[in-house]
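All protein chains of the complex are present and in place, except for one that has been dropped.
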Amino acid sequence: MKLKYASIAALLAAALASPVAIAQKKYDPGANDKVIKIGNINPYSGPASAYGTIGKTIAAYWKMVNDHGGVNGRKIEFISYDDGYSPPKTVEMARRLVEQDQVLLIFQSLGTPPNSAIHKYMNVKKVPHLFVATGATKWNDAKGFPWTMGWQPNYQTEGRIYAEHILKNNPKAKIGVLYQNDDYGKDYLKGFKDGLADKVGLVVKEVSYEVTDPTVDSQIVQLQASGADTFFNITTPKFAAQAIRKAYDTGWKPIHYVNNVSAQIGSVLKPAGFEKSIGLISTQYLKDPDDEQFKDDSTMKEWRAFMAKYYPEGNLHDASNVYGYAVAQTMHQVLKQAGDNLTRANIMKQAASLKDFRPDVMLPGIRINTSATDFAPIESEQLIRFDGERWQRFGPIIGK
Amino acid sequence: MSRRQVLLIAIVLLAACALPFVVSSYRTFQLTMALVYSIALLGLNMLTGYNGQISLGHGAFYAIGAYAAAILMEHFGWPYWATIPVAAAVCLVAGFLFGLPALRLEGLYLALATFALAVSLPALLKYHHLEPWTGGVQGIVILKPDPPFGLPIDADQWLYYFTLAVAVLMFVLAWNLLRGRMGRAMVAIRDQHIAAEAMGIHTAMVKSMTFGISAMYTGVAGALGAIAIQFVAPDSFNIFVSIMFLVGIVIGGLASISGAVYGALFIQFVPNIADAISKAAPWAIFGIFLLGFVYLMPTGVAGAVRMAVARLTRKAHNQPKS
Partner (left out) sequence: MEALLHQVLAGLATGGIYASLALALVMIYQATHLVNFAQGEMAMFATYFAWSLINAGMPYWPAFLLTVVFAFVLGVVIERVIIRPVENAPVLAVVVVFIALLVILNSVTGWIFSYTIKTFPSPFPAEPIFGNYITSHGGGAIGVTLVVLLLLYLFFRFTPLGLALRAAAQNPDSARLVGIRVGWMLALGWGLAAAIGGVAGMMVAPIVFLDPNMMGGVLLYAFAAALVGGIDNPAGAVFGGFLVGVLENVLGAFVIGNELKLAVALVLIIGVLVVKPSGFFGKVLVTRV
């Protein structure tokens, strides 16, 4: 008897003490009982159009989620606009999403300059600016920009990892660097040089290239001529393939580090040539869709089934489509955690409360963690080496 | 100008002033950008339409004006309105200096030279020695200006009126210039430059001055655009900007002041319309729009409007008065 009264009293007390806890729905613009509107800006045209497939993968993911009943009973309306990688266009599209389409949040907008252009706007308007598709360090600033959050491991950290690996294994290296002359390339370079610290003199030559250059052959020739025996290759997939092939064809064959964006078997190593890519070192946090070791992996099988059903024109050899899947899963998790409290503030709170979350296409051991002071979801990476067929993981997981 | 034309312009201006209170903030922002483009197109039209010097590189002057404004505001703390005259002056000089060697180049060759200018400018903006000023690849973030004197309008609306005022000023100046001796000299050089020279027009001076003035207009537009977008970066000023400007003046109407407005509305809004029609290949739809406009109105929207008005007034004159 006593127990019964006690439990009823406890229930009443709980009910009175936390009125919010009971299924009380709270909405900000973009969410209601039936629908959650999510905005996205991606370069479907222009110089970065190769990444447009990420937006398409994400759209397909939400279609799949809707087919399975949506999130907490609500369907996702995914609105994605093209900015052609042009910051003025990104500003216009962000304003359109927030002011005209009235979305609840914007996620996975792509590119550092486009996101820099809307960084302040999103924070002034207090609209979640989540999981931006760039590895710049400035997205992890919970105090200054509490509405913006990155997702992928940041470029500077990755550059540091390679620097440390060189210092440990080859302290007398003569390093040559090829970098794309934009924020992406320069961020990696900065991290790399910071990682070398007082040994930065090991870098004997740095050469840049523009995205509009037809080839980087001339740059590889310059690096070879400098006498470097170690090569840090900061490029995007097309140029990475050219660089790997040329570095082999000219007979240079240095110890070759390639940055993670370009460490894809299907879109980089295959065009470059598998024999020419043996020994390549990189880091990774996602499973490569062409890696033999994951051929029978259940999570990758699931991904392929998803692609076949919801995005059949999508390329199964493009790692960007695995990336899009993983980041959509992360967003999905945040929405699930938010439950019926679909205010923008709560979305940010849930995004900042991811504990050991693992999109299943990530490498074993990599997990996502965020907190009120930690707006960098993925901070761990795994060193990998290509053996001619697959990326072999070696060493411990680096980072948190 | 006839009484009817003055009345028409007054009505248009009145409507333009009323717009920000009728449409959303987002539309006001888009209209501000359309005004910015109209100033830029007016500049290009002066050079290419009235003076016959083809330029595929006006995006470069747009960028110079934008960066001038950004650098002054960011590194020197200048107020936004003071940067406009400086952007104008810098681009006037830059355009004039570019126009001098360009005197030797005609048609295709000038097109290549201007194309080269537009393509090289982002590289220059990224150049690491200039990084402390230009912000390099990261660009410069600008603060949005607030309405002055505590006016009861929001920042977007204030910016719209500010841009509108500058636009009206620039348009009036252009109209004056093109109506006068300079304008006639420009057109004469375009149509028959040897005869013009023989008549005593100092072609070299006129052509270089035109380049300078045209650059100045586009530079002012660039500065206004930078303030509206609140961000400048090398990626914002690639060759596509220059190409869109050229498309704008042709679609709007070469050698026409109103053409600048039509062209600006086209390049601001038609890409969005194309995107709404087809998500799969929006630029293909845009291309089809371009073809349609050129086939139906080879002299541009302004030309078509002119012909339509002429036909209507002719009809009115020919009506028997019974």
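Residue numbering begins at 1 within each chain, and the chains themselves are lettered A and B in the order written.
The rule is simple: contacts are C-beta pairs under 8 Å (C-beta built on N, C-alpha and C of every residue); 3 or more make two chains touch, one makes a residue touch a chain.
For clarity, every value in this text was computed on a predicted model and none was experimentally measured.
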item	value
Contact partner of the left-out chain, one of B:84, B:119, B:170 or B:209	B:119
Sole residue of B:85, B:101 or B:148 that reaches the chain not shown, by the stated touch rule	B:101
Absent chain, residues of chain B that touch it	48, 54, 101, 104-106, 108-109, 111-113, 115-116, 119-120, 123-124, 126-128, 194, 239, 243, 246-247, 249-251, 254, 280-284, 286-288, 290-291, 294-295, 298-299
Residues from chain A at the interface with the omitted partner, ascending	45, 47, 49-50, 52-53, 181, 207-210, 212-215, 217-219, 221-222, 224-225, 237-238, 241-242, 249-251, 267, 270-271, 313-315, 317-318, 320
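Everything below uses one rule, namely that only the chains that are shown with their structure count from here on.
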item	value
Chain A-touching residues of chain B, taken from the complex the two chains share	24-26, 29-30, 33, 119, 123, 126, 136-139, 141, 225, 229-231, 233-236, 238, 240, 275, 279, 282-283
Interfacial residue positions of chain A with respect to chain B in the complex	44-47, 81-82, 84-88, 91-92, 95-96, 99-100, 112-114, 116-117, 119-121, 181-183, 186, 210, 212
